[in-house]
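Notes follow the structure.
Here the complex is missing one protein chain, while the rest keep their positions.
Let's turn to chain A:
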Amino acid sequence: MAPPAQTNRSPSPSQPSGKSEVTDLKSQLRQLAGSRLPGVDDSKRELFKKVISYMTIGIDVSSVFGEMVMCSATSDIVLKKMCYLYVGNYAKVNPDLALLTINFLQRDCKDEDPMIRGLALRSLGSLNVANLVEYLVGPLNAGLKDNNSYVRIVAVIGVLKLYHISVTTCIDADFPAVLKHLLLNDQDTQVVANCLLALQEIWNGEASTSGDAMKEREALLSKPFIYYLLNRIKEFSEWAQCLVLDLVVKYVPADSNEIFDIMNLLEDRLQHANGAVVLATAKVFLHLTLSMTDVHQQVYERIKAPLLTLVSSGSPEQSYAVLSHLHLLVMRAPYVFSADYKHFYCQYNEPSYVKKLKLEMLTAVANESSTYEIVTELCEYAANVDIPIARESIRAVGKIALQQYDVNAIVDRLLQFLEMEKDYVTAEALVLVKDLLRKYPQWSHDCIAVVGNISSQNVQEPKAKAALIWMLGEYSQDMSDAPYILESLTENWDEEHSAEVRLHLLTAVMKCFFKRPPETQKALGAALAAGLADFHQDVHDRALFYYRLLQHNVTVAERVVNPPKQAVSVFADTQSSEIKDRIFDEFNSLSVVYQKPSYMFTDKEHRGPFEFSDELGSLAIGTESDVPAHVVEANDKDLLLGTPDKEESRGAGTNGSAYTAPLYDTSLLSTATQVQPELPISNPAAAGLSPQSSLAIDDLLGLGLPAAPAPTLAPSPPPLKLNAGAALDPGTFQQKWRQLPICLSEELSVSPQGAAALTTPQALPRHLQGHSIHCIASGGQAPNLKFFFFAQKAEESSIFLIECKINTSSAKTQITIKADDQSMSQAFSTLFQSALSRFGTS
């Protein structure tokens, strides 16, 4: 037989997509279609193979669809499989022809061989043609009831496929209910696992429009169901175990005993050879113990060794994924890893993305006892042939110097770098020495002596040059030839391409002028003239500013340029702690590898189930919220540009070094750090579930739905008073929203006046504020608006959370209420409704 290798190699993008070959295939297939000769299956196999190999390399073979279907009447299972694969690939673009396949697929769904039934069912689901869904419902129903588990496994996924082709068909056929039944009753764990993932996807998709789906979704987190899964976790495949663990993470145990129970149950999962299982388990441990500081710390200790083992076994790719998580943990709790620093030493043959992580970890874990050894090791890397890593290593030394109290030895090392006479080493070291001086001005004497020996001609990199110039200006009194170096730099103004360097040069000449006027006067004149003629707007403006300032009053100018400076105690961190917490929340996901929360790289619909926080995150800040938007100084890699000098922060804007953090992190999460202590260990809602745990397995999911007390039956609730001055920070809001079950979900109408008044969405929060209901976030675009409110019971700490979705054109509102004290939710709902109904009328 002819291996497809040849055919695969030949086509190149320039070739006309192998048209003649396809025509050939077509006629050959036609010849074979009706043939019943012996050996015909073998010839068919060869042809089918060719078709699929073309398909693989991207040649369009959809034109043989009809012939393929004709040839598919066969009992040869290998042929059937190839045919199914082909059909699945092209049905979507050939919906009419796809109809041809329905017949044989439906017939195969009734085959006596379960394998054939399963295969046909899977292919039927993969057709992905909207107007064929009606043919899918029957076989799926049969498949879900099949006595062979393979068929059921396929059928469950088939339901999910159907859901994605046609939501209504799937829901109308009541498939979610069937899956729910299988989820709780099927003996085959893979069927259970598939039901779990399918239901999560379906309910997650439905939750935005249906309160029922939202309740179902919450019900997956009920205690009996979680334990039902946990107790048989070892029966699941390793992949399904990950699925179960991902669900368990979202479960809120009632008390610490429960937390320990769960951890004991899962303890041995940490010894699994599959890194995905170990990380999913680690996530459960970490999140369960968030509010128990001591235990949380022990969890770090416990998961450390298994993670280190995973890093050193497995492929480099797997080890990178685990190392990224270890990196996150090290950054959060460096002291836990302080004795393990040798694990983070770089190996010469590691890829640079691994080395970079390790360098950051080494920087973080360095403490008084290990600094010397770590810095020695880092200095070895500085001489490394891998230049980017050498640079990173020098930066790491600098960072350690900035975080240590005893910097003597490190300063010496840095100064040695300056003497190494490698361009890039000198460049990096200069930047670091500058930062060091800003923090430890007392070292200026030693540093300046060495820096003075560096010829500015040998420094080419803008950042390094800027650093050198800054030092020349700042310490011009200690460097005898500072004015002359600055003067010669000024003379070469036109050859300096970096605006950053020119800005620094202007400032340095100014500083120098006030310290040594006679020597600098000439340079200053030249610099100002050159600056005024500069094409770069910022350079021009700064020159003009200095010029006018000098004209105005020289003393004032001196105070502006050379104010007494305070040593910088802490350099701004690159990432706000809010973002870090959010990444930690998303442990065991890509967020950790990218070091970004998921909303920064993922579309909303792909963020996975239960991710309320992103929903909140994407909304704008509540208009009435009094959290001020503050500016986060994002720190550039070299720590340079977030400089505190007054006049430099002016230039900083152009360097992009300081920016106004996007609204999400300033407003909604700014206080997230406070969340942990407030985390309710046992919330009444979750605790309320356990007494009801009936053993009837069918009821498992029903338990998640606390029956909302019918207003007529419930004892009339005491009149509810709200605290007008209630305060809740967004982080706590998110935590609570995630933890509490839904108490109430209702659809209301808004008065027409109210809907009209919503042309300015801010009006509603303002109105409700008058009723002691506070807005925490709002967003959306007319006609669909979304608000999150909260309220607090007067004289009690009990909090109500409200999600309110308003469609202004239909004047309908969907509200979802969650409450610490569920018994009060009905009363609160009444109160909320009356407040809402008055909106627009007053």
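Note that contacts are C-beta pairs under 8 Å (C-beta built on N, C-alpha and C of every residue); 3 or more make two chains touch, one makes a residue touch a chain; residues count from 1.
Following the convention adopted for this analysis, contacts and distances are computed from a predicted model.
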* To do: Determine which name in "Ras-related protein Rab-8A", "ER membrane protein complex subunit 6", "WD repeat-containing protein VIP3" or "AP-4 COMPLEX SUBUNIT MU-LIKE" the UniProt entry assigns to the undisplayed chain of the complex.
  => "AP-4 COMPLEX SUBUNIT MU-LIKE"
* Structure fact -> Which of A:Q318, A:N723, A:N807 or A:S823 touches the missing chain? It is A:Q318
* Structure fact -> Contacting the left-out chain: of A:V78, A:A177, A:A567 or A:A727, that is A:V78
* **Residue in contact with the excluded chain [from A:T602, A:S772 or A:S829]** => A:T602
* Could you tell me which of A:I153, A:V299 or A:A791 touches the chain that is not displayed? => A:I153
* **Residues of chain A (touch criterion as defined above) contacting the omitted chain** => 3-5, 8-9, 48-49, 52-53, 56-58, 77-78, 81-82, 85, 89, 92, 115, 122, 125, 128, 150, 153-154, 157, 160-161, 164, 190, 194, 197, 237-239, 242, 246, 271-276, 278-280, 305-306, 308-310, 312-318, 320-322, 324-325, 339-340, 342-343, 345, 347-353, 377, 380, 383, 385-388, 419-421, 586, 588-594, 598, 601-603, 606-608
